[in-house]
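Got a structure here, written out as structure tokens. Questions coming.
Showing subunit A:
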Amino acid sequence: MFKITPMTKNILKNLITKKSTRPYPFVIREPFEESRGELYNDIDNCIFCSTCARKCPSQCITVDKEKGIWTCDPFVCVFCGTCMEACPTHCLHHKRTWRPVSGQREMIEMQGTPPKSKKKAAAKKEEASG
Partner candidate 1 sequence: MPDTLLFILVVVPFIAALGLYALRIESLRMVLVLATAVLLTGSSLALFSHETVAFSTTLLGVNPQPLIVLLDFVVLFIILAVGLSAKHRLIIYLAGAQIVLLAIFKLVSPAEATGQAMFLVDPLAKLMVFVVSVVGSVIILHALPYMKNHEEHLHLTTSRQPQFFAVMVLFLGAMNGLVLTNDLGNFYFFFEVTTLCSFLLIRHDLTDEAKANSLRALWINSLGGLALLIGLLWISLDLGTVNIQQILAQTPEAAFLLLPIGLLCFAGLTKAAQLPFQSWLLGAMVAPTPTSALLHSATMVKAGVYLFLRFSPAYSGTFFSTTVAFVGGFTFLAAAALAISQSNGKKILAYSTVSNLGLIIACAGIGTPAAIAAGMFLIMFHAVSKALIFLCVGTIEQRIASRDIEDMRGLYAIMPVTAIITVLGALTMILPPFGMLLGKWMAIEASAHNILLVIILALGSAITVLYWARWAGLLMSYPFKGRIYPESQPALTRLPLLGLIGGALLLSFYAPAIYNSLIYPAISALPLAMVDTVPATSWGILVLDRGSFPVIPLFLVAALGLFAAIYFYKLAGKVKPTGPYLSGAQTPDDASAYAGPLRQSIIPSSSNYYLEKIFGEVAINRWVNTAAIVLILLMLGGGL
Partner candidate 2 sequence: MNMLSKFLQTSRIKSPWVLHFDCGSCNGCDIETLAVLTPVYDVERFGIINVGNPKHADVFLVTGTVNHRNKKVLKNLYDQMPQPRAVIAIGACGLSGGVFRDAPNVVGGVDKVIPVDVYVPGCPPKPEAIIDGVVKALELFAAKS
């Protein structure tokens, strides 16, 4: 009908075999190949097309095409990888390690070279020539 303390075997085995605890802060395990950690923009390749901002389900990316600023709120990002897949130039990547903890709010702001829009470029040209 029932057994009395069948757990004993397991318990005693644990006592003499290796413990399963990973000594985390002292030994850091190699992250998996696929792990989606901190998001990171290879800003030089970014064309400020805003695709990532549109596709992001948390709406945490803002792209300022004028100034060439790509901003992401790391406290809102849910690390889903959608933006990375949508980016036409493949300049977005997830690092394999997680984003470090912090003591206050912060934004990720990256400054790149904004692509010259045709209109503006033309205007500039005019200026230069004029």
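A word on the picks: all candidates are chains of the complex that A comes from, given by their letters.
The criterion applied here is as follows: a residue touches a chain if its C-beta (ideal position, glycine included) is under 8 Å from a C-beta of that chain, and two chains touch if they have at least 3 such contacts; residues count from 1.
Computed from a predicted structure; not experimentally measured.
> Out of the listed chains 1 or 2, which is the one touching subunit A within the complex?
2
> Any idea which subunit A residues touch candidate 2 in the complex?
Answer in residue numbers: 19-25, 28, 57-59, 73-80, 98-105.
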